[in-house]
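Shown here: the complex without one of its protein chains, the others still in place.
== chain A ==
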Amino acid sequence: MLREITLGQYYPVDSFVHRLDPRTKLFGTMVFIISLFLANSWPGYGLATLFLVIAIGLSKVPVKFMLKGLKAVLVLLIISVSFNLFLTDGEVVFKLWIFKITREGIRISLFMGMRLIFLIVGSSVMTLTTTPNALTDGLEKSMGFLKVIKIPVHEISMMMSIALRFIPILIEETDKIMKAQMARGADFESGNIIQKAKAMVPLLVPLFISAMRRATDLAMAMEARCYHGGEGRTKLKPLKYKKIDIIAYLYYLIYMLICIALVFIFRK
């Protein structure tokens, strides 16, 4: 039952996007997000759409998975679109009681909706094609410059990757304990809110204990292998840019240039 929850929703297929360096994908996502906020015209959004469609096509991940992330922001999407739709002043095209829709309203709300959808789908392309560990690796490397101002980049990314690694383990553990208690007649579904909260005790206590046990075991195992932080630590698979990354960066550059050009051409 809990098995269906996927965090760090990596979709394992082999594609051009999957093979890219995580840094390239992080940078690409950033470029895409910036371009979304720069875009001020239909051609600008058209270009962003094209960029996204190409990325999705190259990633070989079914579009169904891309759209999954939208469910979470559906309410936000509806609210922001309808606010913009009804509350923008301008040339009225439709009026019903106190609601009026203006030409400007339609334009702004459509842009707003597209921007939000593209934001979510765009970042889904990254998380679906990059394993959580590759992602933290990429972040660690890209944020390396922060070490200069004494930010423990390595430690933070180590904590992130351990946390990510533990999510599926703890989900599995929760599933197992839940089933074990259900086998003893526990009922997690029925009852009012207080009964439901009480029913969680037989689940949470063993889960907490097991998390502590695993944490101690891991700390011991790391210490036994002389882990002492990032100082002088080498990587098994160091991140290295390949030819396809250079191609991707060139592609970003062209995209960004056209994007900026479009902003100036369609400036009001």
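Observations, loosely collected:
To be clear about the criterion, contacts are C-beta pairs under 8 Å (C-beta built on N, C-alpha and C of every residue); 3 or more make two chains touch, one makes a residue touch a chain; residues count from 1.
The criterion applied here is as follows: contacts and distances are computed from a predicted model.
According to UniProt, the chain absent from the figure is "Energy-coupling factor transporter ATP-binding protein EcfA2", selected among "TonB-linked SusC/RagA family outer membrane protein", "Polar amino acid transport system permease protein", "Cd(2+)-exporting ATPase" or "Energy-coupling factor transporter ATP-binding protein EcfA2".
Residue in contact with the omitted chain (choice from A:V93, A:M159 or A:V205): A:V205. Against the chain not shown here, chain A presents residues 3-4, 11-13, 173, 176-177, 179-187, 201-202, 205-206, 209-210.
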